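The next block holds one structure in the form of structure tokens; read it before the comments.
Missing here: one protein chain of the complex. Every other protein chain is in place.
Chains: A and B, in written order; residue numbering restarts at 1 for each.
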Amino acid sequence: MCIAVPMQILSVDGTMATIGVEGLEQRASLALVPDAGVGDWVLVHAGYAINILAADDAQETLSLLAELGEWGAQDDPDADVG
Amino acid sequence: MTEPGGERILLGHGSGGRLYRDLVNDVFVTAFANPVLDRLDDAAVLASSGRIAVTTDSHVVRPLRFPGGDIGRLSVAGTVNDLATAAARPLALAAAFVIEEGLPLDELRALCASMASTAEEAGVDVVTGDTKVVERGACDGVFITTTGVGEVVVQHDLGAGSVCDGDAVLLSGEIGAHAVAVLAARGEFHFRTPVESDSAPLWRLVEAAVAAAGPGLRFLRDPTRGGLTTVLAELAEESGLGLEIEEEAIPVAPGVHAVCELLGLDPLTLANEGKMVLVTAPEAADAVLDALRGAPYGAGAVRIGSVTAAHGGRVALRTRLGTRRVLDMPVGELLPRIC
Partner (left out) sequence: MRTSAEALRGLAADLAAEAGPGGTFMEVCGTHTMAIARYGLRELLPPGVRLVSGPGCPVCVTAMRDLDTVVALCGLPGMTIATFGDLVRVPASRASLAEARAAGADVRVVYSPLDAVELAAADPTREVVFVGIGFETTAPTTAAAVVEARQRGVRNFSILALHKTMPLALKALLELGETPIRGFLLPGHVSVITGSECFAFLAADHGVGGVVAGFQPSDILEALLMLVRQTAPAVDNQYTRAVQPQGNPAAQALMDRVFEPCDADWRGLGLIPGSGLRLRAELADHDAAVRFPVDAGEPLEPAGCRCGDVLRGVTDPAECPLFGRRCRPEAPVGACMVSSEGACAARYRYRGLDD
């Protein structure tokens, strides 16, 4: 139940944001992180960003997931979310 | 006058009269175009020598269309693939449609076109069929049941009973894509992903494997609902032998991990619609892998493990960390209406 994934804020509209990582995009509420903005990395749980992560901290979690083979769209050309 | 593209399926289309006949001609015969179907007999007569395989599948996927495929492609590929697990070259397909009143005709045409192109890929025709129409709300758009008849091209028996200690377990490519694509398209979990369904007819792939393996081919099964885990668990249970699988060797389609991490899903239990699990004698494994990699939809074929006499009936997964755990059949509803 405490699953939470680092994702990056791609765009904001009101209190909602489009967040993405490795080609996956989702909508999440920023109600719990009022200071977050585009480009910030956030931890997402149950459709809400629950805190802001430093970029290298987010990358560290993603790298750990990748090392475990739990992740891995790095060589997927479609994973480029722009 | 109805606008072009504004036509819809009516209850009358299912009643067997003039409207029904027009529908069959305009949509099905036009899409599937082959001499046997053109006769519109109630039963199609085929010729064959050797052993016959027959299989049937109902398709109730929701939504009807999703990235990488649609219910039409699924229905043809799925049945071709079931025949392929018996090493049977597809001879003919029958397609029964239960259509919801109100389905736009253009949608039906598009689905049939998809079925036709998939069938052509597999080298088979849809030679007969049936159509019923149910009132609005009684089904979701359309349910398609396809029955396939095929000609078995091997002389020996394939199946869990033929598998032996030391055999190689192969997987034709990356897993997880179909379920993720359908889940995204369904919209319940509000995420977008570039992942596309892997829905594909695999007869050519299996044909290549059969040619390369000869009598060394033991077992074929496609990991649809319940995923790879279910095929492996069933194989172990049915054969009474054990399986040793390397977690690191199992290829997962790009983008699938991210969704699994988000939703708490396990890629090994996700449905695939264009993948095959093969078991071969150990000396045939390399030749079969080469053949798979050169065949349509087999570029990513890998060996994922072996059959063992130890821990009969159970699948042992060796994790990346070197620890081992038992792989069980998944329990519960997982993801409904996925194929």
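Basically, a residue touches a chain if its C-beta (ideal position, glycine included) is under 8 Å from a C-beta of that chain, and two chains touch if they have at least 3 such contacts.
What you see is a predicted model, and the numbers here were worked out from it, not measured in a lab.
Which of these, B:C164, B:A249, B:A299 or B:V326, touches the one chain of the complex that we don't see?
B:V326
Using the touch rule from the top, list residues of subunit B that touch the missing partner.
Counting over the whole complex, subunit B touches the hidden chain at residues 188-190, 263-264, 311, 314, 316, 319-326, 328, 331-333.
Go through subunit A and note every residue touching the omitted chain.
Residues touching the hidden chain, for subunit A, are 1-4, 29, 31-35, 43, 45-48, 50-51, 53-54, 57-58, 60-61, 64-65, 67-68.
Please note the rule applied: only the chains that are shown with their structure count from here on.
CA centre of subunit A versus CA centre of subunit B: separation in Å?
Centre-to-centre distance between subunit A and subunit B: 33 Å.
Which subunit B residues qualify as touching subunit A in the complex?
On the subunit B side, the touching residues are 190-195, 247-248, 252, 254-255, 257-259, 261-262, 264, 320.
With touch defined as at the start, can you tell me which subunit A residues reach subunit B in the complex?
It is residues 3, 5, 21-27, 44, 47, 65, 68-73, 75-76, 78-79 of subunit A that touch subunit B.
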